[in-house]
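One structure is given below, encoded as structure tokens.
With one protein chain removed, the remaining protein chains of the complex are shown where they sit.
The chains carry the letters A, B and C, assigned in the order they are written, with residues numbered from 1 in each.
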Amino acid sequence: MRWPVQLIIGAILSGLFVLAAAASFLWVPHEVSTLSIADRLKPPSARYLLGTDHFGRDILSMLMVGARTSIAVALVAVGIGVAAGVPLGLAAAARRGSLLDEIIMRGNDLIFAFPSLVIAILITAVFGPSALNAILAIGIFNIPVFARVTRGGALSIWTLDYILAARVAGKNALRISAEHILPNILNLLIVQGTIQFSLGILAEAGLSYVGLGAQPPTPSWGRMLADAQTMIYTAPRLAILPGLAIVGMVLGLNLMGDGLRDALDPRLRRARE
Amino acid sequence: MIAVEGLSLAIHGQPILRDVTFRVAPGKVFGLVGESGSGKSLTALALLQLAPEGSTLSGRAMMGDTDLLSLPERGMCAIRGNRIGMIFQEPMTALNPVQTIGEQVAETLVIHGRANRHEALAMARERLDRVGLPAAKFPLSRYPHALSGGQRQRVCIAMAIALRPELLIADEPTTALDVTTQAQILDLLKELVEQEQMGLLLITHDLAVVAGMADDLAVMQQGRIVEQGPTEELFRHMRHPYTRQLFEASGHRPPQTAVPQEGPLLRVHGVIREYPRPRAALLRRPPPFRAVNEVSFDIRRGESLGLVGESGCGKSTLTRAILGLEPLQGGEIRLDGEAVHAGEPMPAHMRRKMQVVFQDPYGSFNPRHRVRRLIAEPFHLAGRPDDAGARIDAALEAVGLRPSDADRFIHEFSGGQRQRIAIARALITRPELIILDEAVSALDVRVRAQILDLLAALRAEFGLTYLFISHDLSVVRSITDRVMVMKAGEIVEQGPTEAVFGAPRHAYTQMLIAAAPVIPAGWRGDGEARPGG
Amino acid sequence: MRIIRMTAAALALGAGPALAAQDTITLGMQLEPPNLDPTGGAAAAIDEVTYANIFEGLTRFAADGAIIPGLARSWDISEDGLTYTFHLAPGVTFHDGTAMDAGDVKFSLDRARAEDSTNAQKALFAGIADVAVIDPLTVRITLSAPDGGFAFKMAWGDAVIVAPESAETNAAAPVGTGPFKLARWVQGDRIELERHPDYWGAAPALSKATFRFISDPNAAFAAMMAGDVDAFPVFPAPETLEQFKADPRFTVIVGSTEGETVLAMNNKQKPLDDVRVRAAVAHAINRQDIIDGAMFGYGTPIGTHFAPHNPDYIDLTGISAYDPEKSKALLKAAGVSDLTLRMALPPPTYARRGGEIIAAQLREIGITTEITNMEWAQWLEQAFRGKDFDLTIVSHTEPMDIGIYARPDYYFQYDDLGFQALLALLDNTSAPEARSGLLKAAQGKIAMDYVNGYLFQLAKTGVANAKIKGLWENAPTQANDLTGVTWEE
């Protein structure tokens, strides 16, 4: 199989951030929990490659650890969406046209009807701001997305003859869903997962930016932006670097999603075979 | 009037058409026959310069003084729809769903500057009348979705002939249609060719269709024309072995050696299947749609029973009911004496006795699984036997494949091989009844002949009972002992196959048989008349 | 308005002289007042708009914090200190045209101290036994005990004089006696005031003032830079002040406020109920780092809960000097190890940034801090009222509020009989020298008890167009007194 160019570029780009996040568990240039007020707002130098922030923390280290937060939040939020949305979508497709299907789809519409940011703010108003609640807020809105994609993909598979063959073989809906439907919509889910992952990174940044995401001292790209924005004139790199990190990560994931879509699209694949 | 000389086409460097040469004369029908992938459709598209992106063309296609292949895009636009009209295989998708038929027919006129919109609509009306869609029943404001397949194909024809082109290209124009509709569309085309004196390039895979239609004929194989000439002459001589193979295969009749036993294996009695219709108003529900209406018949053990009927007659619904996949609203189905309680799980020992083979060799298998797992799926019923591996090997061998094929994925197989695998899957539980739902309809004729042979051999070897469902009369005739004709949910005629085909009693059966195209008797040197296929 | 001016300038002639005779001003504020009734809400933003502009009280704060006459031209205090007689200025009218007289004063004070009063500072009026109208321009107030600070209390925004006819609707349509009246309130965006033509005192130079609400520090900076706002008296981003200082278009006004910023500790919560643990926390704090890191150098270190600009202030920062080794020793002595403390942080920058720095400093002595950022509403509910916190950072901006340490149910729950007795004595003392001594003793007491970590006195850092004169430099109370503001020609 020939890999699409976007997939390679995207994987390298987002892979860099994932790698940086992983590396930060073992080593960072400077410990981010130690403040050295005397060293605040230092320009880039050999000691601080990207300079320091208003607390004298190393920006490179902050970005590395911040990647961890972004990735963790987005990943778990996608996990919530998959864990709840996929079974719902499979169930709705297996019982298409039934009351269950109707309830699931209406429920989805209802969640979609709520302004997501407002609900995120309300959730943090109820439970207090934290990375966990940011995950919850983002995750909830992933559920209908995955439910819908799953149902749509599953419905088209349900009409195929091999499903009929499986039914003739006496398999029930649960078994058919697990054995035949799920593996064949996996590519759809992977592509959607990549997209939701990148949206999750953006959402986490937005929530942290308004102060509802991960709480200090945990570094987070969105909060770095928020902290830095008043210093954009004196030390513009403070605002520009985390912004670039977000753009790079999201861009990488989107490119990867696009590439995966091309690589996994059965229509395209059949043409290549 | 159109003379194609040395047409070659390559897509991304891969040669597809090689040195194709033929002429289509005004008022004549030129048939182009070949199996799928032989390049016949691409030939047509190449003439219109509509071949896929990345194609490179060489050769000449002279229309009068104009070489179509060297015209720039702008020039081609003036030719398409104006001097050359084209209709395609799939009428259900060939029309824009969001425009009325009137607008779409009129557009041909408007786009070539022949009329303003108002005049064009008047002319469109006249054209639609011409193709048999009278104003009273088919106003210009109709949308395509409100028309049947045959009616849509008429709209396509009206669109293609709106400007009375010199050449009409019809690419498998009737393949997607029922046999009776096919006959009407073919008659219409023939009539148009005579009256409008246009040339018709008729592309089809069906020898019988061209036999009845074409003045001249070319046979294509792998991008080349292997043989061409006046139709009757070509049929009588068949100089190229490929032509002979095609001919043999299209009328192939496998040897029948199995003898049915007494006593019914499957008993269908007064079966009714209804579907609710969507609400017409908020509170009023219309009466349900009855897809299968009090159908009764028996299949004897070891018998091959045919079920023919046009699309929408209820064949598939009946099949699913027999398989126990759909609940009944009346009647009963008994397999080997035990009732099939549709809509609830069937006991394993019953399920085992009945297997099915579907039409689509591509949609019948989970592409993620290896052949071994695909074939073994019916073991789900009674648990995996100890000798599962040996039985899988045996099943593969029975259908003419190698045991080593079990480790491959389905996409590595051709359409015919896939149908073999589907049959192997059906055989794995050693069933007594196999339902063949249009099992050979999607296959090219030569492959179809092989599969029919295989089915006949298996029946003899394992004493199988077949319920053979098809819209194709010739196939049903070639493989069944007895046949039933279904129309609008009811069985209108049943009896021994030869009796029914030889002397149909019901008007509908008569119409079906009359509509099926046939290669005229005596065209083949040694030959008796054969229905085409 | 500003945009029209800019557009006009761009379209036309080169605008210099046209802008010169300016008598309007746009002020930036970070928070919008929820309503405009200072007698029915606590939000500082209410006073920042209305104090001395729309509403006036019997007395008022001057820019330097002194108590000067307001609606009362003068007042007499009886020998026993129990009776205050206020002489009102004549010819005062409310914005609706009705006259302000002694009846209105009685109404306002009685309303504020009534059973069902929703006045946020009801304590100010607790000492009043009776309000009597002597004649239309004279009011006599009888106290239940002598109170040296009564004139000071009457200067608060919560003690302004309102009219009975309009008292209930002041929240949305304030009717006061001040030099400005409300012209328009676009909720969420701005409040416009215009000159009250019948003002009883000297007419202000400005004809119109707009308060614009910009909560986002970055937006505030951009608005100042772009000239959308003429002055931002309490500018929310101290890190940008250098930028303004370098720009000749602006002046940076640095003054003091009444805001003692403290690291409040829950004195009833184990192990913070142990004075050694509180002392350990206090000694772990490096005040200068906090002032530099959180406030970019603006702020004065304090060692107790008292404003440094107050003449009675004593510098006690040495009591809780930065000494992490001592902290560790104290923790060991108290038998505390592996300590994890929850820190609830309200929204202001000083709290959020200060909190991060303190967390890092506490880590140095082995205390782990779990930070939760909270909205004010949540902070009030959980930390302030529910007392469910270990540490929090807040700036106490009320003037002379050391009295809160005498309230055992106050959120940091300092319950010390000795201190309470000290304050009771203070309340009953009116001799200045004696008061001074008592205040100093009180300062020392709470410093020695390490009730809270005393961080710094909040600086008032404002930015204004260099041509504006007359804005308050310090903040004896939270107000934007516009009566003396002028544009320089």
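We adopt the following convention: a residue touches a chain if its C-beta (ideal position, glycine included) is under 8 Å from a C-beta of that chain, and two chains touch if they have at least 3 such contacts.
The definition used in the following text is that contacts and distances are computed from a predicted model.
> Looking at what's absent rather than what's present, what does UniProt name the missing chain, "Multicomponent Na+:H+ antiporter subunit F", "HypC/HybG/HupF family hydrogenase formation chaperone", "NADH-quinone oxidoreductase subunit K" or "Peptide/nickel transport system permease protein"?
"Peptide/nickel transport system permease protein"
> Please work out which displayed chains the absent chain touches and list them by label.
A, B, C
> So one chain is hidden, and I want to know which residue out of C:Ile68, C:Ala203, C:Ala333 or C:Ala377 touches that hidden chain in the complete assembly.
C:Ala377
> Which residue from B:Val24, B:Ala120, B:Leu133 or B:Cys156 sits in contact with the chain not drawn here?
Considering the complete complex, B:Cys156 is the one touching the chain left out.
> From the list B:Ala10, B:Ile111 or B:Val492, pick the residue that touches the absent chain.
The single option touching the absent chain is B:Ile111.
> Looking beyond the chains shown, say which of B:His12, B:His145 or B:Arg402 touches the absent one.
Per the contact definition at the top, the residue touching the missing chain is B:His145.
> For the chain not shown, which residue from C:Ser108, C:Thr177, C:Asn218 or C:Asn480 touches it across the whole complex?
Missing-chain contact among the listed residues: C:Asn218.
> Just checking the interface: what residues of chain A touch the absent partner chain?
106, 109-110, 112-119, 121-122, 125-126, 198, 202, 205-206, 209-210, 225, 229, 232-233, 239, 243, 246-248, 250-251, 254-255, 258
> Residues on chain C that touch the omitted chain in the whole complex?
1-4, 6-7, 32, 34-35, 41-43, 115-123, 171-172, 186-190, 212-216, 218-219, 222-223, 225-228, 347, 375-378, 380-382, 384-385, 396, 398, 404
> What does the interface between chain B and the hidden chain look like in terms of residue numbers?
Within chain B, the residues touching the omitted chain are 48, 50, 53, 73-74, 77-82, 85-86, 88, 90, 93-99, 107-108, 111-112, 143, 145-146, 156, 159-160, 278-282.
Following the convention adopted for this analysis, only the chains that are shown with their structure count from here on.
> Is the chain-to-chain touch network here best called a line, a ring, a star, complete, or other?
It is a line, because the chains touch in a row without closing up.
> Taking each chain's centre as its mean C-alpha position, how far apart are chain A and chain C in Å?
Using C-alpha averages as centres, the distance is 44 Å.
> Taking each chain's centre as the mean of its CA atoms, how far is chain A from chain B in angstrom?
That pair's centroid distance is 47 Å.
> So which stretches of chain A touch two or more other chains?
none
> For chain C, give me the residues that contact two or more of the other chains.
None at all.
> Report the residues of chain C in contact with chain A in the complex, numbered from low to high.
For this pair, the touching residues of chain C are 217-218, 221, 225, 237, 239-240, 242-243, 289, 292-293, 347, 352-353, 355-357, 359-360, 363, 371-375, 378.
> Write out the stretch or stretches of chain A touching chain B in their complex.
Within the complex, chain A touches chain B at residues 160-162, 164-172, 175, 179-180, 183-184, 266, 270, 273.
> Touching residues of chain B toward chain A in the complex: what are they?
Residue list for chain B touching chain A: 320, 323, 325, 345-346, 348, 351, 354-356, 358-360, 363-368, 377-378, 380-381, 411, 422, 425.
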